[in-house]
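With one protein chain removed, the remaining protein chains of the complex are shown where they sit.
Chain naming follows the written order as A and B, and within any one chain the residues start at number 1.
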Amino acid sequence: MKRAFGILIAVAVFGLLALVPKISVGTHGVFSSELNSPGTLQLLGLMLVFGGVALTYDLLFGFTGLLSFGHALYFAVGVYLTAIATTRWDWSLGQALGFTALVGILLPLVLGTVSLRVGGIAFAMVTLAFAEAGSILVDKNPHGWTGGEEGVPVAYQKLPEAFVGVLNTKNLYWLALGYLAVVFVLVNWAVDSSPGRVWQAIRENERRVEILGLQPFRFKLMAFVLSAFLATAGGVVYVLLIGGATPQVTTPSFTLALLLMVVIGGTGTRWGAVLGGAVYTFLDNRLLDWSDSERIQDLPNVLSTPLSEPLFVLGTLFILLVYFLPGGLAGLARLRPRRSGVALLDEPVATVEAELERV
Amino acid sequence: MSDPLLSVRDLHVYLGPSHVLQGVSFDVPKGGVTALLGRNGVGKTTTLRSLLGLVRPRGSVVLDGQDIARLPTHRIVGRGVGYVPEDRDVFAGLTVKENLELAERNGNARYDLVYELFPELRERGEQKAGTLSGGQQQMVAIGRALLNENRILLVDEPTKGLAPLLVTEVARVLERVSETETMLLVEQNLGVVKRIARDAIVLDGGRVTYAGPAEELLSDPARVRSLLGVSGAGGH
Partner (left out) sequence: MDTFVLLTITGLALGAMYFLIASGLSLIYGLMGVLNFAHGAFITVGTYATWFSETKLDAIGSSPLRFLVAAAIGLAAGAVLGALVEIVLIRPLYLRHIEQALVTVGLSFVLIALVEAIWGPTERIYPTPKWMYETTTILGAQIPNDRFVEIAAAAGVLLALLGFLRYTRYGLIIRAGVENRAMVTALGIDVKKAFTLVFAIGGVAAALAGVLAGVYYGSVDPTQGTSLLIFAFIVTVIGGLGSLTGAAVAAVTVGLLQQYANYYASSGTGDLAVVLLLALTLLVRPGGLAPKVAH
């Protein structure tokens, strides 16, 4: 019963979202212009993409309990390979996408096999290390491919007509919505499937899973590759939406932003991460404009200066959430907020105590 | 009959989803040794840990008239609760001397008593505790608990894994200590219990199933078998 209700809501929400480009209405400063203007649609598209990417991270962290600090790497693969292949290597879009998809499966397969040999902090650090390596590689600009600090544009000549030009932003919006829909459906289906139950069991107590005769490694690798591949896909949509690749997406700060998105939204829920990704992206973009508004500028300097930095607001919001609303925004929707935070990292102290703090 | 030193009422403890202690109540009278007995895994160690606040219990724990159940561990210990943990838990990277020093609570550390009971600890003062044998580590564990005057000493399986000669040695030390300090002793070795315990409490299924004189329990093999699942004198 609850399932059917949930599905109904999801369909309704997606339906509504699909209609947005047709709705011409003012937004009273929430966005910089009308709802279906290209500028607003692009921002909405970004919110949808990051909602999806945040959900892929939640699959890894919230559902399977794997704290990775290198998720940005796979997103960056989608972003950079698409741009490089079309612009620097002169490939067609189809070839670029095919190649990106291939790397999007093979890379996490290889790196995951290596990283998952360890757990807890060690795993987090290894993933951080690999992502950092990617970041360094992009910075080095081998053969001039990655463009170093300047990045790489996507060759618009290679794109289908429907995606080129400001007026066609609505098509990119629908592409982003389609991406989110696919990720949403896939993740929800995966989590309910039998491997999905094993993922959640692994998050709760990996040793028990081992004792039951299942090999956690295989399942963890599955979750790892799936979430990475979907993140790569998100990277492709992102680079189309933005028009080019920049090194910001390769930094560990970016993975940490994903972590913030997921926690703000609510880990381990099916839609919390989406909301978190959307809210984060929205605030990150709009706070700068809002802080220029009269109301904020009129505040004493002590307040208006930090409030004009999006990361200050987001960081503070995040901290407040961790204290007062550990279930994230999704926790507001339930009667009893759910505690996030399960013993994921190796505890140097007997976990018995950690368990009992929850009683 | 004077007031009990320690009074536990309706203790409930959960370890994860498992309801380990389901309303445990008992008294520990002042002076002498009260033995806490029961099958493996029944929750004896958990009981001691909850008295110390290492595990958060629901219920009341009254020591010398004061409820300590919700105090943080270091405060409980500061009220005069000594602890010799199962598995000793000595600090391997610290020397024997440092292990003892760490346990100093106020100015009146009873080094004379400790070195008298365990002369070897004085000799091995500079040795890293991690390189000691099991028996020697047990000496450190007991020694540091005795460094301070305690109102009650909680001792968890002190003879576990020790050779028979050492078992006797430890029992002798505990017997001597019990002349001046009240002790709550968890022990599987019924021979030791028979030797030094005055009262006994048996745990089974998360509850207390016997509380009374140790002699009465141990002289009844049938009862011992049914409550503890072992035959009379040995234990392991």
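Heads up, the rule we're going with is that a residue touches a chain if its C-beta (ideal position, glycine included) is under 8 Å from a C-beta of that chain, and two chains touch if they have at least 3 such contacts.
As the structure is a computational prediction, the values presented were derived from the model and not from experiment.
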Touch with the omitted chain, as defined above, among A:L107, A:L260, A:A278 or A:A330: A:L260
Touch with the omitted chain, as defined above, among A:V13, A:L102 or A:V118: A:V118
Given B:H12, B:R105 or B:R198, the one touching the chain that is not displayed: B:R105
Residue in contact with the excluded chain [from B:G43, B:P57, B:P85 or B:P158]: B:P85
Chain B residues touching the omitted chain (full complex): 52, 54, 72-74, 77-78, 83, 85, 89, 91-94, 98, 101-103, 105, 144, 148
Chain not shown, touching residues in chain A: 114, 117-118, 121-122, 124-126, 128-130, 132-133, 136-137, 139-140, 252-253, 256, 259-260, 263, 305-306, 308-312, 314-316, 318-319, 322-323, 326, 340-345, 347-350, 353-354, 357
